[in-house]
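Here's the structure, in structure tokens; my notes come after.
Every protein chain but one is kept in place in this view of the complex.
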Amino acid sequence: MRMSQSPLPHPLCGIVPPMITPLRDRDALDGGGLEKVIEHILAGGVSGLFILGTTGEGPSLGYRLRREMVQQTCRLVKGRVPVLVGITDTAFVESIAIARCAAEAGADAVVLAPPYYVPEGQPELREYLEHLLPEMPLPLFLYNMPPLTKVSYELETVRWALQQPRIIGMKDSSGNLAYFNALLELRRERPDWTLLIGPEEMLAQALLLGGDGGVNGGANVFPRLYVALCAAAEAGDLPRVRELHGCVMQVSRRLYTVGRHPSATIKGIKCALSCLGVAGDFMAEPFHRFREHERKSVHAAIEELRELLGPLAAV
Amino acid sequence: MRMSQSPLPHPLCGIVPPMITPLRDRDALDGGGLEKVIEHILAGGVSGLFILGTTGEGPSLGYRLRREMVQQTCRLVKGRVPVLVGITDTAFVESIAIARCAAEAGADAVVLAPPYYVPEGQPELREYLEHLLPEMPLPLFLYNMPPLTKVSYELETVRWALQQPRIIGMKDSSGNLAYFNALLELRRERPDWTLLIGPEEMLAQALLLGGDGGVNGGANVFPRLYVALCAAAEAGDLPRVRELHGCVMQVSRRLYTVGRHPSATIKGIKCALSCLGVAGDFMAEPFHRFREHERKSVHAAIEELRELLGPLAAV
Amino acid sequence: MRMSQSPLPHPLCGIVPPMITPLRDRDALDGGGLEKVIEHILAGGVSGLFILGTTGEGPSLGYRLRREMVQQTCRLVKGRVPVLVGITDTAFVESIAIARCAAEAGADAVVLAPPYYVPEGQPELREYLEHLLPEMPLPLFLYNMPPLTKVSYELETVRWALQQPRIIGMKDSSGNLAYFNALLELRRERPDWTLLIGPEEMLAQALLLGGDGGVNGGANVFPRLYVALCAAAEAGDLPRVRELHGCVMQVSRRLYTVGRHPSATIKGIKCALSCLGVAGDFMAEPFHRFREHERKSVHAAIEELRELLGPLAAV
Partner (left out) sequence: MRMSQSPLPHPLCGIVPPMITPLRDRDALDGGGLEKVIEHILAGGVSGLFILGTTGEGPSLGYRLRREMVQQTCRLVKGRVPVLVGITDTAFVESIAIARCAAEAGADAVVLAPPYYVPEGQPELREYLEHLLPEMPLPLFLYNMPPLTKVSYELETVRWALQQPRIIGMKDSSGNLAYFNALLELRRERPDWTLLIGPEEMLAQALLLGGDGGVNGGANVFPRLYVALCAAAEAGDLPRVRELHGCVMQVSRRLYTVGRHPSATIKGIKCALSCLGVAGDFMAEPFHRFREHERKSVHAAIEELRELLGPLAAV
């Protein structure tokens, strides 16, 4: 039943950055910034773009803005890479609406975390998916993000999902590599399924044991680094994997610890892109751009990371 | 700065049921059911209605439906009691949009839990409120619901909120009575502030030590019971408070334990109203009405509870 | 089957302070301090003493010291009030050993929280109790403390426990008053069972709806206050309950927030007793007495509280 015309490789391998949403104001997309950030990322050799995810501040954006983001991104990408659109929502009909908007705009797939207000049990989650799937105009990736949604796609539910032709893969941001490894075992039954990992601190290890790629926030800033790490892992070049993994750990250590709250990662990424002149760092409520002293820390980090990364940091 | 024309008493005392949203279908309000449930609840002598909260499945409803719910409720209530409208959302602009809709429809206040996707720190939460307040056309109640939002209004934030004229009270559903008692201490500085408690199992105790009232799901089904408990507490009639508290505990024990997941409370309430012929039990995704055997349990519970409650269960 | 010679009232009503363990050094009891703290507390009119609980730093003390504490306390109390001894341990045989020591020393009951390293399921917990009960030379109180033990006595397990003659009551420190209220409903079947509440911030409300008393840390410092609150609640004197509850909230707010970690409550109590000249403030590892500036805060708090409490603060 999967659409044979889909440009999506099965599985989808490589880096699919969870792209930020450049904003001019609370409810206004920064169109120029969007174009620049897309070109910045695509120049790094990524395999796709995932928009309106956690890093893309999807849930914090109004629906009008989300639709504009979908349409502008698809228009600017022009089919050069697949575009995946986050449709996670507490309201079923709004998820469907964004999915339709994505299909009309020419996106390639949609990405769904469990609805995240009142936590549903696994039978409820499965029934929800059963009702949602027939309404989906595009193939679906599951997005496992229990720290934010409270509910996980437990293995019994993934086992069921592996039998649904319209569900074509999963992004796991649980931070639980034992769970990710269990997913890898399960998907042996369906090798066309895509398994991508969220936390970049585990990217190297996920790739070495069979993961297809990563949806890593840092790839907004230094896409070449993450793409190179994927290539090294695919080539089985362990020394190079270790070296590049060390670089990723430095990005994480330097860029994501400037702020103190869980939003520190997104703030760090947006601030870094602003320091690089790619896009502004305006953030959707309830978050706000770094203050001056934090920005200085990010600036210093960027300088050191560029030195460390050399050509892999080329903008 | 509070609007002097507001019909809201300060504080708002008594029972303000978190009203269910009667649905005909996934995206269709059950207008007839809505009218009947409003009359059923108002006949019980309640002090207000809170719509689009957790029990009202607010976050699970599409925006069009939320607006319709606001408009129809205000139209049907006709000012007989204050209407409070839940505007909790992960997107700032959508919270504002619902608040404006509420003001235009003639509602009396809005109710806001912290944005609930990426958890914000307390300084971020406070800054968010500072930005939101000037956009609010109606006075605001805080809604503390950490089991679902992950973020609490911590005491330092409440201390600040007590100094904001446009924030007029709080509904606490934390289930932490020590926290509620600390709120009661804090609000001595501002006696016009309203403090309402969510979990009905603690209603009696919250009232006896100074709480103003309750936002209790069971008051959808048996509004007279909760109103009577408030009256007994206000009269300092301890034996009657104990007797009525025992009845509330029976409602909780019989009605909210039929299902197994956290949604069991809302399902139990909707199913009970359906058994009573007040409104259908259709639920918004990702939840679904009880199956037949669960409905039979609810039916039996309702029969026993009507016998126990006598005239307090009159429909 | 309960021992008819037991001096324990059924139920045990009133205040049973979780007594601190005065220490001279890491592994040395402060005998003089112990005598003074016992007299200080007993002069307040309490109904019993609970030693080696959380406030008594039980799990932090070596076994030799625990035995000495049991023996000295029983010797000094001389049967004036019942002595309850905490036997919670991760090792079954050590719990039994302390229980035997308690019986030999003349204590009246033992108190047991679930073993707290690898969390057991409820069926495992029940089987554990079934194996432990025949080895107990004294009647047993359950001690519910899920924030520290990770495992709770769930209602199904309490229902079973209510049928065990040798289990005679429960101390609930869950902080969940809805759970406590459910316990009160369950124990209607066995009115001789004792239900005591731990967090003093909820003491007034627990008493007003049928709780038998409190095991409240603050009663180490101001025993008369908590005893007076019990008396007011038993007399149904609501205004007096509210007044005394307000005093308890002040103790909590002033004394337990000087430190920043969860140990702040115990540190505050020990420091206060030291300021009052009752006993030293040496603490068992991994905790340490307050530093000078924290001690100054406690000292100031004590002064203000003594003024607030008047004769209820008499030492």
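Side notes on the structure shown:
The first chain written gets the first letter, and so on, giving A, B and C; residue counts start at 1 in each chain.
The rule is short, and it goes like this: contacts are C-beta pairs under 8 Å (C-beta built on N, C-alpha and C of every residue); 3 or more make two chains touch, one makes a residue touch a chain.
Being a predicted model, the structure only gives us computed values, none of them experimental.
The chain that is not displayed touches the following shown chains in the complete assembly: A, C.
Screening A:24, A:64, A:159 or A:242 against the full complex identifies A:242 as the residue touching the chain left out.
Across the entire complex, the residue among C:9, C:45, C:59 or C:137 in touch with the chain not shown is C:59.
Touching the missing chain, out of C:266, C:279 or C:298, is residue C:266.
Residues of chain A in touch with the missing chain: 175-178, 181-182, 185, 199, 201-202, 204-206, 208-210, 236, 238, 241-242, 245-246, 249, 252-253.
In the full complex, chain C touches the omitted chain through residues 26-27, 54, 59-63, 65, 90-94, 97, 114-121, 124-125, 127-128, 131-132, 148, 150, 260-263, 266, 284-288.
Throughout what follows, only the chains that are shown with their structure count from here on.
Remark: chain B and chain C have CA centroids separated by 36 Å (rounded to whole angstrom). In chain C, there is no position where the chain touches two or more neighbouring chains simultaneously.
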